[in-house]
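One chain of protein is taken out of this complex; the other chains stay put.
Chains here go by letter, A and B, matching the order in which they are written, and residues are numbered from 1 within each.
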Amino acid sequence: MNLTNTQFVFEGKTKRVLIGGMVLGVLCLVLTALNDDEYHTRFWTNFLHNSVYFTAIAFMAMFFLAAQITAFAGWMTAIKRIWESMGQFMLVGLVLIGIVAIGVWGHLHHLYHWNDPNLNISDPSAPHYDRIIAGKSGFLNPVFFTIASIGFLAIWYFWSYKMRQTSIAQDTMETASRDYYKTERKWAASFLPIGGFLSAVFFWQVLMSVDPHWYSTMFAWYATASAWLGSLALTVMIIIYLKSRGYLDFVTHDHLHDVGKYVFGISVFWTYLWFDQFMLIWYANNGEETIYFKERMNHYPVLFWGNLLMNFVAPFLILMRNDTKRKFGTMFFVALIVFFGHWWDYFYMIKPGARIAAHEAKELAEGGHHNTGLSAPASDALAVKTVLSNVKGEQHESGEQQPAAAESHGEANQPVPNDENMHDAEASEDGAHGASADDHGAAAPADEHGTEEADHGGHGEDAHGAAAHAAEPSGFRLGFTVPGLEELGVMIGFLSLFLFFFFTQLERASLIPLKDPYLEESLHHETGANIEGEGGGHDHH
Amino acid sequence: MSQPVAPVRHILIEGNKSYHNITEDLCTPTEKAPSREWIIAFSIASALLGLYIFAIIWTVWKGIGSWNLNRTINWGWDITNFVWWIGIGHAGTLISAILLLFRQRWRTGVNRAAEAMTIFAVICAGQFPIFHMGRVWLAFFIFPFPNTRGPLWVNFNSPLLWDVFAISTYFSVSLLFWYTGLVPDLATVRDRASGLRRKMYEIFSFGWTGSAKHWQRHEALSLVLAGISTPLVLSVHTIVSFDFATSVVPGWHTTIFPPYFVAGAIFSGFAMVQTLMVITRKVLKLEQYITINHIESMNKVIVLTGTIVGVAYLTELFISWYSGYIYEQFAFYNRVFGIYWWSYFGMMFCNVVSPQLFWSRKIRRSIWWTFFLSIIVNIGMWFERFVIIATTLARDFLPSSWSYYSPTWVEISIFAGTIGLFFVLYMIFTRVAPVVAIAEIKAILKVAGDQYIGPNASQGHAHKQDEATKKEA
Partner (left out) sequence: MAAESKKVLYGLYNDEEDLKGAIKTANAAHLNIMDVFTPFPVHGLDPILGLKESRLHILGFIYGATGALFGFLAMTWIFTTDWPILFGGKPYWSVPAFIPITFEMTVLFSAWGMTITFYTICGMWPGVKAKTLDNRITDDKFCIAFDVTDAPDSDVKNLQGFFTNTGASEVNVKAL
């Protein structure tokens, strides 16, 4: 076993390439800011999207490492330093999310509708009182935002810094003591509940509140699983890159195989969470919940289905076989899809909500909310409807448009009469149930509709939600309904930043913790897979 | 081809065992006459089983009216118990499948018993929906089959039907997994037996010889079964949670239910495994195979899953406030401060607070604490289901139909009776089959036995068996 080449050198050439990437990212950010609405929504969503995605990747790298350490995992010792270094990016994340937080305080962006200065959440008697957001204002406010984003990140970073320091200190210890190992275990074990509890709040605050009227208890875990996969996929790509540069001789097919199993398994898990969230909302058909998927399926079909294609179908079919998880080329390809796929998933979580927020900001600034009839005085029963109408436009207006929508449902051979009846019957009913009615028409059969782009022309966008006001109706509009070239450029910029920071961290210590008690186990790691015609995997015997 | 073992790994087999010792130790309980303790315990369990049979006959004879279900609370103890038992079953599959995939060696000490527990728990769970049907002789209507009622089918859109599929699949696949793992060990018992016993075990061991090719296929099969059991076990409690979460009932309709039910199931399952193992290892003298290290590992899983469940409870609570939806807010207010407040606090205390004691290594490694807390967790998880079901149903949309529910003696007897059923089955199991997987223990001896690893290892990672063993053989 070759343990000589254990010191990574961050070469000037690599640095220059990464700096180039960052410049590209800045350029693209500027481009998106120029070609943008008055609130620079595109610029800010790009910024938030990438900041959160890469920060969450760093967090999950550390969280996963902590889980592995706590579970006595030995196999991963060979790649431990990669995760440690990835985790340190939370320091940069602190700055990035800090900028978002400054934006919240200074009202520099309108990513968060709850932070709109024109929003009435204090005076129920005044027009446009938003009872729902008023009810949430104890949580959705700049102070809490700062705590949940920067504050929590700082705590996580502290833990990841401590774990990293302990691990590095272990390299230089003289005696064969287990002190560092024990200390590291303590940091790791305590990070699990801290990360577990706080990450939920973090994701509610920075991601879910982009759709401030909408809620889902699953959301935080869903976002976490997504970041987890981004983190694993990036790990695979980094391993393969480092091996191609002549490092990591000790990382074998067997290690890759295990990371591959995680990519496969967590992809299935992500799909499971996706399905649970989608199915439960589809099944119960509450308007205030279905709006989330309806919006995405009707106006962002490419985004919606692409998400499933890249994050479930591709890794599931490719990684089902044992041998694909052991091939560097295949794994790199899959990792690329998964990494991009979950970046896409974050775009899917942020963009539609942020566009609605911008639209609403404009409406508020112009002095009128669409749902004048319903806002005040908001009785409890009506309140639920307010949720909907805030997002969806005026109630009676959508009612008029409903037949147009129903027609197109008819084409898809749905039990249409039911939709209409329910709409008419419940439009006047109390809010608890009535709220779901107008959604019903679109949400129930939407799973078939979403794919058909042609559908949208015929739908009458006004009937279907505020995004229609915000932008031209289209299922495929680069930069808005799907990531465009500038978005890609921004992603490359952030990725370069991530890698730059990662490599500087990686350089600071040996690529493998040489005094780790699990070192030998990891070096002789075998998955037990007996793949014919494979040379490299077993040569260390 | 020795695998290196990290010096910090725990010893999982104590007492300098040879292969033969392992066979002896693990087969003896099936060969000896039952001990007095066993007979006493079995009698108690049988009495409870008798109570169960009586209460069930009563229910069928008198009708479901003998239960205290009422207009709004149409699910009471029955479904609470159903979910509770199903949850308990999950630990077995987790240990046998998920921990196999994660290569956690400590699973070998407890997997056999935990899998058996899974099967028995599912049997107990199944009783409740079946007898809740009322006309139990028509229970087969839940299966889709061409019938004389016209082409009338079951509702494939109903989560209750998904349950039928999920639980029958889970039961049968768990049974296959468990039994296939048991076959080589039954062959071991067979090869030590004589006379009628030998004939019986010849039938049950399917003619197992231990051929290398058979072992290879056996391992391949186990691995794939583990692979598909992992999503299966997730799906089962997921679908159980769908029973609630697909509805529009506030407090039930929440998207986190599926993963949170699964975590809760594993949590309660491990608690039950602990309860059983602490007793079993003592009574059957298996302390050297189910060591304190095993118990500690399981306690760690308990604190982990307990905390996950805690995150989910708080998420639910927070989001109900956050939703701004008054019915949702009321549902949770009612859970915490309503008529069944005691069950909510019982749940929070038993499931979230009490397992945190396991952060202390001392408590984690204490048999008494483990046993005590495992009982607490079992109670807590029962409360959780009761909170979800009864509290919610007692306060539905119409205040005029708000009510309070407490069980009749019949319901209590059925619940207590299923515990009897469970223990009768489990205790028979300990008499007829090795409680610890013999072959699997042998397979990890050289990486987990105390003569090979740990501070007193005499063998290092030697290839040769130690001399003591040779002499004995």
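Basically, contacts are C-beta pairs under 8 Å (C-beta built on N, C-alpha and C of every residue); 3 or more make two chains touch, one makes a residue touch a chain.
The model shown is predicted, which means the values in this text are computed figures rather than measured ones.
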Given B:H10, B:R103, B:R197 or B:H214, the residue that touches the chain left out of view is B:H214
Residues belonging to subunit A that touch the chain removed from view: 275, 278-279, 282-283, 285, 320, 414-415, 418-419, 422, 440, 444-445, 447-448, 528, 530, 532
Per the touch rule stated above, subunit B touches the missing chain via residues 1, 3, 18-20, 23, 144, 151-153, 155-159, 161-162, 165-166, 169, 172-173, 176-177, 180, 183-184, 187-188, 190-192, 202-221, 223-225, 228-229, 231-232, 235, 238-239, 242, 438-440, 442-443, 463-465, 469-470, 473
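Following the convention adopted for this analysis, only the chains that are shown with their structure count from here on.
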Taking each chain's centre as the mean of its CA atoms, how far is subunit A from subunit B in angstrom? 34
Across the complex, what residues on subunit A touch subunit B? 70-72, 74-75, 131-133, 135-136, 139, 178, 181, 192-193, 196-197, 200, 204, 213, 215-221, 261, 265, 268, 272-273, 276-277, 279-281, 283-286, 288, 380, 383-384, 387, 432-433, 436, 517-521, 523-524, 526, 541
Give the list of subunit B residues in touch with subunit A in this complex. 1, 3-10, 101-104, 231, 234, 238, 242, 245-248, 253-259, 300, 304, 307-308, 311-312, 314-316, 318-319, 321-327, 397
